[in-house]
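All protein chains of the complex are present and in place, except for one that has been dropped.
And then subunit A:
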């Protein structure tokens, strides 16, 4: 049984739909990547699962956490679960940490809220957590404020907070995007280790395909508030079937050192992600898609196709060869 099961989750700002009926499952110990360009609704989906959407945003659908629907439960129960049963790692550790509270206390606070620990016990355990995320000399660093730490250290603090109560589900929203490339891989390694130790399910939101290919078992592609494709990491990256995933993979392969990539101009996806609410009706990608025709005015359903599940009337053929060669076809 999945530990988190999202069913038909929609997010809207007033009348404006932003996320359209998204469904996915996370099982214990599973690492799932959620990819897509900025503005595709990845972060909103995670915030809706946490119940932390900003003012003016409403969510509908079901978020089943260990069988319990969070959408219909009380706010009190949700507070008990946040940081405890399911937790979130945010993108920008500088602004996501309280600038006027010592980091040791910020970590200890999670334990004080959910484990009813006293000040001293929380501090003691927070030191252990800091050590676990490879911050040496916690007795020294616990008294630091966020601005006195490096970006990598700050994100480690974030991770220590998110994993303090050994949650079953961790939602990580672009956890390494704000970090130096050299720090990134160590951070990912640490996340992988902690998730494995706790047997947590990880939803890793990123636009960096190198990160997902390294980190995740399964990938979901999101565009225009829809999940347009999902499948195992290997099959999805090797044989993307949705034209959007295919284009993403092609642009990504071209940037990494790839002898097969054509020389000269870098492949790119035509156009740009439309502003919120400016997506076309039907398939949201059809105005940028080389394969689109009049049929695409109707949103295609998510249907199994080979090893993946794809929402497309004209999927990329499986034997299309190297995705890079298909770009801009």
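We take it that contacts are C-beta pairs under 8 Å (C-beta built on N, C-alpha and C of every residue); 3 or more make two chains touch, one makes a residue touch a chain; residues count from 1.
Everything below uses one rule, namely that contacts and distances are computed from a predicted model.
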Query - Protein that the absent chain corresponds to, by UniProt name, given "Cysteine desulfurase", "DNA-binding NarL/FixJ family response regulator", "ABC transporter permease" or "Signal transduction histidine kinase" - result: "ABC transporter permease"
**Report entry** Chain not shown: contacting residue from A:45, A:87 or A:308
**Finding:** A:87
Report task. Out of A:68, A:98 or A:150, point to the residue that touches the absent chain in the complete complex. Result -> A:98
Report task. Using the definition of touch stated at the top, determine which of A:35, A:70 or A:110 touches the missing chain. Result -> A:110
Query - Positions on subunit A where the hidden chain makes contact - result: 50, 52, 54-55, 75-76, 79-84, 87-88, 90, 92, 95-101, 109-110, 113-114, 145, 147-148, 158, 161
